[in-house]
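This is the structure, below, for whatever I ask next.
Shown here: the complex without one of its protein chains, the others still in place.
Let's turn to subunit A:
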Amino acid sequence: MALLEVENLQTHFRTPGGINRAVDGVSFHVNEGETLAIVGESGCGKSVTSMSLMRLIPEPPGRIAGSIRFAGKDLLKLSDREMRAIRGNDISMIFQEPMTSLNPVLTVGRQIRETLMIHQGLDKQAAEAHAIGMLTLVGIPEPKRRVGEYPHQLSGGMRQRVMIAVALACNPKLLIADEPTTALDVTIQAQILKLMLDLKRRVGAAIILITHDLGVVAEIAERVMVMYAGRKVEEAPVAELFRSPRHPYTQGLLGAVPKLGSSLAGTATRLAEIPGQVPDLRKPIIGCVFAGRCALATDLCRQYAPGLEEKGPRHIAACHYAAKGAIAA
């Protein structure tokens, strides 16, 4: 059974230039213990989707519609109080920038203790012991000393480990990681990715990974959902998506990334470009959201938005010509 089921999620913002349809009718699910990656470029709505799941969108100017069923409950129908009991407990989140998401005036120990004392009702001593245990789990050396330190005393990689410790302290069923390694150097990124894989095996939480880095996706995701201009354009198991991407946007995205080792394999060719830019989300989009940049686009695409159709085993894409596109690739 699905742990999380999102139906027709619409997150719109009222702006001076009109209504911004940041997320416009997105549906997906996450099974227990599964890792789903949400991929796309800036402004595609991937972060707004994750913030909507946590109900962290300020309303107004934002407005969330649709349904988000988590373990049988519709999160959009809960009171603020009921939602607070879920945040940080059943669903928790890791953000890109650990320096701005940790509180600079509290020790890291206190920040881990806080969630444990509020959600699990532990007393201070028990929470402290658990906090040290969490720091050990995420591989922070000398956890007994570090527990009394402030975020500025830690390096970027260590701060991200602390964020993960805070997020996992209450054994969440779902962890949302929004660009968890983007701000980190590659050798530190490798450490954090390995840690996330190890912890997932041990803790068994489902993960929604939000990223623009296709290398990170290939490394840890099981299923991938590709977003463009606030809509879901493709979804497939990770190997299937990389092997036979069906949507022209996904194909473009994969072609635009150089692969390490390309110069040796003799495959270093000109990078594929996706011409043009992302459409303005404040104007209603008629037809396919990608039509303006797509080489295959016809009048059909410009007039009728394609629905998500099955293109292969567990593989769906929203394109009138997806089958054709796969052959062209």
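Basically, a residue touches a chain if its C-beta (ideal position, glycine included) is under 8 Å from a C-beta of that chain, and two chains touch if they have at least 3 such contacts; residues count from 1.
Just so we're on the same page, contacts and distances are computed from a predicted model.
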Candidate names "Fe-S cluster assembly protein SufD", "DNA-directed DNA polymerase", "Transport permease protein" or "ATP-binding cassette domain-containing protein"; UniProt protein name, chain not shown: "ATP-binding cassette domain-containing protein"
Options A:V238, A:C288, A:C301 or A:I316, residue touching the unrepresented chain: A:V238
Residues of subunit A (touch criterion as defined above) contacting the omitted chain: 41-42, 141, 155, 157-158, 185-191, 193-194, 212-219, 221, 238-239, 242, 252-264, 268, 270-275, 277
